[in-house]
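As you look at this complex, bear in mind that one protein chain is not there, while each of the others sits in place.
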Amino acid sequence: MSEFLQYVLSGTTVGAVYALIALGFTLIYNASTVVNFAQGEFVMIGGMVTAFLFAAGTPLWLAAPTAIVVAAIVGILLNKLAIEPARGASVISLIVITIGASIFLRGLAGIVFDKQIHRFPAFTGEDPIAVFGATILPQGLWVLGGGAAVLVGLYLFLTRSIVGKAVMATANNRLAAKLVGINTNSMMTLSFGLSAAIGALAGVLATPITLVAYDVGVGMALKGFAAAMLGGMGSPVGAIVGGLLLGLIEAMTAGYLSSEYKDAVAFIVILIVLFVMPSGLFGPRSVERV
Amino acid sequence: MRLSGKAWALIALAVIIALAPLAFPSSFYYRVGALILINGLAVTGLVILFGYAGQISLGHAGFAGIGGYAAALIPIHLGVHPVFGLIAGAILSAGLAFLIGRPVLRLKGYYLAVATLGFGILVYLVLNNEAQLTGGPDGMSVERLGLRALSDALGLGLNTSQVWYWFMGVVLLIGAYLALNLFTSPTGRALRSLHDSEVAAGTLGVDVARYKLTAFVISAVYASLAGSLQALLNGFVTPDVAGFLHSIQWVTMTVLGGAGTVLGAIFGAAVLTALPQALTVFKEYEHMMLGLIMMVVMVFMPAGLFPSLAKLFRRVR
Partner (left out) sequence: MRLFSKTVVAGGLLLLAADPALAEIRIGSVLSVTGPASFLGDPELKTLEMLVEEVNAAGGINGEEIALIHYDDGGDANQARTLATRLVEDDEVIAVIGGSTTGVTLAVAPVFEEAGIPFISLAGAVSIINPVNPWVFKTPHTDRMACEKIFTDLNARGLSQIGLISGQGGFGSSMREQCLDVAGDFGIEVLADETYAPRDSDMTPQLTSIAATDGIEAVVNPGFGQGPAIVTRNFAQLGIELPLYQSHGVASDAFIELAGESANGVRLPGSATLIVDLLAEDDPQHDVVTAYRDAFEGHFDEPVSTFGGYAHDAFWIMVSAIETAGSTDGEAIRQAIEATTGWVGVTGEFNMSPEDHMGLDLSAFRMLEIVDGDWTLVE
């Protein structure tokens, strides 16, 4: 029983990280219908900048927000320099552009920082907390809490604030949003900045547990993308559910079935879900526009 | 006699393959050339899927993995010539593409992307984990196809890379010929109608699902053959051949060059295969440059390098 609980705790913690990355994918997708394969690099930037600032003597409470701001700026630059000018390009061209951005950012990070693995201390101690025979790290609670806070904050922002409503309107219908006077370009910039910040936050929260290196981005992007698709691209709730589900499937498979094939089982589940529900668990049931 | 566009394309390709070695400073460039031609074969298949039928795949390296390991394993376990491994791999890939194609191709856009991605990763994981059979992540060696021996027997005096360059040149020409033929065939017209609008094509009586599946299976065979040939050229194969990054490389080549045409995609394969060799002079800046070039090309030439350059060329003329 305590084993089952351990798998649940592990899966939820890892899943929360996936969920935050998936949320980043969803935000950008909603604003621009671009799936940003460089999303994982924001996670890397969050972790690496914090680790380097911390190593240079900056206190964590200052290093972490700085890293998030750096990532947000990178996200905005990415939008301004590569995504906006390519407006109207096909899905597949956009995939190539964002993959190019991901390779570029990774190469840059390898030079600006280094190619070693890094870490900084957990925010509130390293002693595991016992829960009915299973354990969770205090940092795991930070990840879960951070994920929940982002979700609530994002919900309030999108449904209560004028700017947030404008973002949603742009997501629903770009042309209509433009007609009612919304500056859709600013909305895209905002979404990229926000999405990068969320990715970096995931990196900051998770690094004490998962460690960080200049090239962790691809793996993160892959998992986050899979989670977002499982939940249904475009749905923030779907992103969270998809991320948690992916983490839980991996942990359960590793614990009970086969650790060699835990990633395989995760993708098989995704394939089956998509065969039954072609737009994911919470995706919009839209028909193709002709 | 007026030649069709198809014939012109083939002649241009043949002339370039024949003349390119004149610019090779050393025999090493034949190896890069052979790799370009192998990648060219794979992306020719992807043009049928992306360019003709308008579908995406981020998992075609999975078929290359099947082809590569078929070429490695079948000669060892059945004691037959590697060429049968290559054929068996192609048949296996076609069968698998047929099986998974129907459910997968019902998905659209990014959902199709993630499903094919998942397929590729599954193949990779099997190759990586079944170390008893595949040698695991360190890979396994592959029996020689015997091209070098054949060339020596004929007294051609070519080294391995050179033999492979000329052999692959012929293979690619055949592959391109078949793809170009398909383009003008009734099947090709049906496929292109899918690209423009699946719904409209369906209304006009095109069996959408069947044609999409056809394109998927054909492109899988091209990918599988490319995987086999790369394994045979190297005499070695690792699970990376089925990896996500390999799929992405092919997609990038196809799109960067111009996904709509066979020549464009082959051009993309040439640029992206040769580029890392040219970029080694930048040492640690190599990857940054590669990423930057990908972004710049796609932002400023959304249709791909080849169509954009061709347009520019015509305008200058």
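Which chain is which? They are A and B, in the order written, and residues in each are numbered from 1.
Heads up, the rule we're going with is that contacts are C-beta pairs under 8 Å (C-beta built on N, C-alpha and C of every residue); 3 or more make two chains touch, one makes a residue touch a chain.
This is a predicted model, so every value here is computed, not measured.
Asker: Of B:161, B:193, B:219 or B:254, which sits in contact with the chain we cannot see?
Answerer: B:161
Asker: Which is it among A:94, A:198, A:213 or A:241 that touches the chain not included here?
Answerer: Within the whole complex, the residue contacting the unshown chain is A:213.
Asker: Which listed residue (B:60, B:212 or B:287) would be found touching the missing chain in the intact complex?
Answerer: B:287
Asker: On subunit B, what residues meet the omitted chain?
Answerer: Counting over the whole complex, subunit B touches the hidden chain at residues 16, 20, 23-29, 31-32, 35-36, 128-129, 131, 136-139, 141, 160-161, 230, 234-236, 238, 240-241, 245, 267, 270-271, 274-281, 283-284, 286-287, 309.
Asker: Mind pulling the subunit A residues that touch the left-out chain?
Answerer: Here the touching residues of subunit A are 3, 6-7, 9-11, 13-14, 17, 110, 114-119, 126, 128, 135, 137, 206, 209-211, 213, 215-216, 219, 250-252, 254-256, 259-260, 262-263.
Just so it is clear, only the chains that are shown with their structure count from here on.
Asker: Go ahead and note the Å separation of the Cα centroids belonging to subunit A and subunit B.
Answerer: 32
Asker: Mind listing the subunit B positions that touch subunit A in their complex?
Answerer: 50, 56, 58, 103-104, 106-111, 113-115, 117-119, 121-122, 125-126, 129, 197-200, 244-245, 248, 251-252, 255-256, 259, 284-295, 298-300, 302
Asker: In the complex of these two chains, what residues of subunit A are touching subunit B?
Answerer: 35, 82, 85-86, 88-93, 95-97, 99-108, 110-111, 218, 222, 225-226, 229, 233, 260-261, 263-264, 267-268, 270-271, 274-275, 278-280, 288, 290
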